[in-house]
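See below for the structure under consideration.
With one protein chain withheld, the remaining protein chains of the complex are depicted in position.
Chain nomenclature is as follows: A and B, assigned in order of appearance, with residue numbering initiated at 1 for each chain independently.
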Amino acid sequence: MSMKNAVYTKFKDISREEHISPGTALCTGCGGLLALRLAYKVLGENVVIVNAAGCFTLLSVYPYNPFSSSWMYTAMASAPAGAQGIRDALDILIKKGKLKSEENLKVVVLTGDGAANDIGLQSTSAAIHRGLDFHYFCYDNEAYSNTGFQMSSATPYGSRTATSLPGEINPQGTVQRKKDLFEIWRAHKPPYLATVSPSHPVDLSNKFEKASKFEGPKLFIALSPCPPGWSFGASNSVNIARLAVQTGIWPLKEAVYGEVKHTVIPKFKPVEKYLRTQNRYNHLFNPVKQVDVIDNIKKDVEQYWERYLDS
Amino acid sequence: MIKRVRFHGRGGQGMKTASRIVGTASFLEEFFVQDCPLYGAERRGAPMVAFTRLSKEPIFERGIITSPDINMIADETLLGDKSANVFQGTWEGTITIVNTHYPASHVRNVYGVVGEIVTLDITEIALNVIGESVLSSTAAAVVCKLTGMITESSLEKAVIKELSSINLKKELIEKNLQAALTCFDRIPETHPHYFEPIKEDKMDEIVKLEYADPRIGTPSVYAKGNTRLKKTGNWRLFRPVIDHEKCSRCRTCFVYCPHSCISIDEGDYPQIDYENCKGCLTCFYECPKKVISKDHEVRAW
Partner (left out) sequence: MVKEMLTGNYAAAWGARLSEVDYVPAFPITPQTEIIETLSQWINDGEMNAKFTNMDSEHSMITAAGTAAATGARVFSATSSQGLLYGYEMLYNVTGWRVPLVLVNVSRGLSAPITLEPDHNDILSTRDSGFIQIHAETCQEVLDTILMAYRIAEDERVLLPVLINMDGFYLSFTREPVEIPCKDAVSRFLPEYNPKHAFFKASKPMSQGVAVLGGSAYSYFKYQMHLASLNVLTVHDEVAGEFKRIFGRSYSATEAFKIDDAEYVIIMSNSFTIKGKAAVNKFREKGLKAGLLRLRLIRPFPSTELKAFLRGKKAVAVIDQNISPGSGGILFKDVTTALYHDPDRPERILSFIGGLGGKDIGHAEFKHIVEEMEKSIETGIVPETQLLYTKNDLEHINNLLNIAGNPLEGLEN
């Protein structure tokens, strides 16, 4: 699917400039880091990242910092409030003439799915409600990874986590369905909202580019394959992200003032193919195949797409 | 008599479990015992340490072991890694055991190790017997033997207990056990250094902290992109190598490198920053022309 404002059509359009240096403490093959790196290429240098507790806090561990721009760690719950403070301060200082307008920065919130869906949902909702001019980059690795991969409300049904292990009572692992953060955010009608995947760099770049034309909240949820948490080899992040898109598990979409459009229509590869790439789903196949659970996952995907392909 | 064991490995190699197997084996011998891993900021693939203390008397110590009696270096690429600092606090009474196929004399020549040194290629044993390079039970077995205080049967029970607790399948536990016993046998029964270590703590001294300018006295970083200095290239087990002659300059590898380790040179060719490339091999798998190969990382020397 092509986009009206598309400026990226091929890999060669993607900037060669790097804004996150090598050498961070993040895991080998971290999918979220790849997504952030690609996003940064569009955001450029004049950025201040406001980070919540999570794996990505460890991007910057004293005395090191991988950025060509600014950064501030806040707390798990309130990165969007931190962004509010910085945005407000920049605005008032520029208005008062205490800061030159060329010193202005884009304010970017960076949190995991746990912060976004759970403890930080209130401060996010409030920031969107206030119309804060900021980007929110949520790397969704579908659990509390930094603390050892416990269940968050973004953990998908059927996934094993350290606090939703498959057992006698719940052989499927996680019982709950993944919270629909996209829809929660969309209900606030922000100017721009999108899902992205590191496997689709052109789509990702176009979305960040398009978002830059809007003032107000610009929100992104990036699928972030996590080798240790999802339990797969470090070389497979891009492939797994691609499969998530191709199977329809991870819809690539955007919403402008609440109006949803899918930017990639999947090939609907078998969902099983995706599940089998990760050992967090191993219990669905071994020692016995949990057909009902796998069917439920399939059904969820089908139902989702039926809704959108009909309309 | 107290034995302080320090395990050096990389996240994911099994050193935490190794420290626990030794801990449990010592516990079964009814010694006083402590074991703990140390978590840094780094995630999987990065250098890590774990500790076990075992003693016939109550232990009046806790936390990190700055000066080990037994120093297990399970990953030879750590030897040359300054940040891993694997020889920290080693002294004449330390037995350093390095997982390598090189003889001990070679390691001593290159690194000038203080104290005794033993080498054993436990990776090879693990690969042969278990089929993967997980080193928890093998490293633990070597250490158990070196303590001179732990019997084969306690080691056996400890391996079963610890590996079952991380939900390892029965067949795998069996294989681990076999590999562990092989290692246990390979370490000689007695050793000149199996004596009560006598050692005086080197005394540090207390200083008075002065007030610093707040620009210095706050944890702020002013340098741009200095994580580069961390040189994460030593995390790598496999090295991606681009065959530039066959490369189509499509930039796929550059786009997909999560760690910003591939740049495009003036001739439009991708170049890998080996000082920092973590060896995730995303580039290897994603290259549409399949012109990137993976080489087992050269030895640390």
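The rule is simple: contacts are C-beta pairs under 8 Å (C-beta built on N, C-alpha and C of every residue); 3 or more make two chains touch, one makes a residue touch a chain.
As the structure is a computational prediction, the values presented were derived from the model and not from experiment.
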Among A:G85, A:P171, A:G216 or A:G233, which residue is in contact with the omitted chain in the full complex?
A:G85
Among B:E171, B:D213, B:E245 or B:E266, the residue in touch with the chain that has been omitted:
B:D213
Suppose we count only contacts with the excluded chain; which residues of chain B make the list?
40-41, 209-215, 217-222, 224
Contact with the hidden chain only, please: which chain A residues?
45-46, 48, 50, 57-58, 60-63, 65, 67-75, 77-78, 80-86, 88-93, 95-96, 98-99, 102-105, 122-123, 125-126, 130
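Just so we're on the same page, only the chains that are shown with their structure count from here on.
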Report the inter-centroid distance (CA atoms only) between chain A and chain B in whole Å.
32
Write out the stretch or stretches of chain A touching chain B in their complex.
11-12, 14, 16, 18, 20-31, 33-34, 37-38, 55, 58-68, 198, 201, 227-228, 234-239
Contact footprint of chain A on chain B as seen in their complex
12, 40-46, 219, 221, 223-232, 235, 250-252, 254-261, 263-264, 273, 275-282, 284-286
